[in-house]
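Coming up: chain A.
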Amino acid sequence: MSLARSLAPVARAARTPMGAIAGLWLALIVAAAIFAPLIAPYAYDVQNLPESFQPPSSAHLLGTDEFGRDLLTRIIYGARTSLSVSVISIAISVFAGMVLGAAAGYIGGAFDRAVTIVVDLSWSFPEILVALILVAIIGPGVTGTMAAIGVAYLAQFTRLTRAQILAIRSETYIEAARSLGAGGRFILFRHLLPNALAPVLVAGMLATGDAIILEATLGFFGLGAQPPLPSWGSMMSSGSALLFKAPWIIILPGLAVAITVIAINLFGDALIRALDIKTRLREA
Partner candidate 1 sequence: MTNPLISAEALARRFSTGGGWLRPARSMMAVRGVSFEVAKGEVLGVVGESGCGKSTLARLVLRLIEPTAGRVTFDGQEVTGLGPGDLRRLRRRMAMVFQDPYSSLDPRFTVADALTEPFAVHGERPPAGRINALLDQVGLSLAMAASYPHQLSGGQRQRVGIARALAQAPDFIVLDEPTASLDVSIQAQIIALLSELRRGNGLTYLFISHDLGLVRYFCDRVLVMYLGAVVEVMPRADASPRHPYTRALMDSNFVPDPTRRKTLQALKGEIPSAFDLPKGCAFAARCPRVTDLCRAENPALRDLTPGHPVACHHPL
Partner candidate 2 sequence: MLLSVLDLSVRFGQVEPLSGISFDVDRGEILGLVGESGSGKSLTAMAVAGLLPLVGGRIAQGSVTFDGTDLTRLAEAELRAYRGRRIAFVTQNPMTALDPAQRVGEQIDVVARLHRGQSRQGARATTIDLLTSLRIPEAAAISDAYPHQLSGGMKQRIVIAMALAGEPDLIIADEPTTALDVTVQAQIIHLLGQLVRERGLGLMLITHDMGVVAQVCDRVAVLYAGRLAETHNAAPLFAAPRHPYTAALIGCIPREGMAPGSLTGIPGAVPSAAAYSAGCRFHARCARMEERCRTEVPLPAPRPEGGALACHHPLGAP
């Protein structure tokens, strides 16, 4: 159960044609987000009104916005905001969902019933609604967005983890471990969680794509990252009023969102095939 074995499916996924293209784009966008201050050609927040509304050119590869700010710079910094918000919020959500779902599936009884009822209830509201309500309560900004997205997806990971734990618990090797004298904690940490991990992590990766859209949506409504910090959603929002005057202002960040989300889904699909867990994800 070495790290090499755990990463082998990722390598297999990256070797498929679709997985390779998607993986390349994701690597590019993640690198751009991390090294934004080093590679961005301009400052993201310095206004330069004489250069406003410039279409793409050699000086501004992707043009400028209504304040004359370089759009490539803002998209790179926007990637920083969008990716960090969605990845961190989903990571928290996956972790909390695994703890809750494993506890529900493992402890069972009244606790399981209570968790199941709450999960089923929140399942009947769309994520965007849950997120909007939460941002309204916490207040707009990066922290509020993260909390909103994290809670919005919590039900999904709780439910998936619980289903995995229940399925694995009925495998004969669990009974075999018990016959050897294994206690509950041993079984949970040595058998149940390690075997439940892969499907939940892949579901987490796929949800990150949705989370980017959700983050962009909140940003579009002005509830996400606050100016002058760029996010893809807020950039599209300011561009929407200028759709006919300077269409690149809305189209380019929109493309960034679309391509990134498609890449995440394609890579996720390749990973599902590499791990051979399609049926296990459907069960949940």
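By definition in this document, contacts are C-beta pairs under 8 Å (C-beta built on N, C-alpha and C of every residue); 3 or more make two chains touch, one makes a residue touch a chain; residues count from 1.
Criterion applied: all candidates are chains of the complex that A comes from, given by their letters.
It should be emphasised that the depicted structure is a prediction, and the values quoted were computed from it without experimental measurement.
*Asks:* Which candidate among 1 or 2 is in contact with chain A in the complex shown?
*Replies:* 1
*Asks:* State the interface residues of chain A toward candidate 1 in the complex, per the touch definition above.
*Replies:* It is residues 1, 171-173, 175-183, 186, 190-191, 194-195 of chain A that touch candidate 1.
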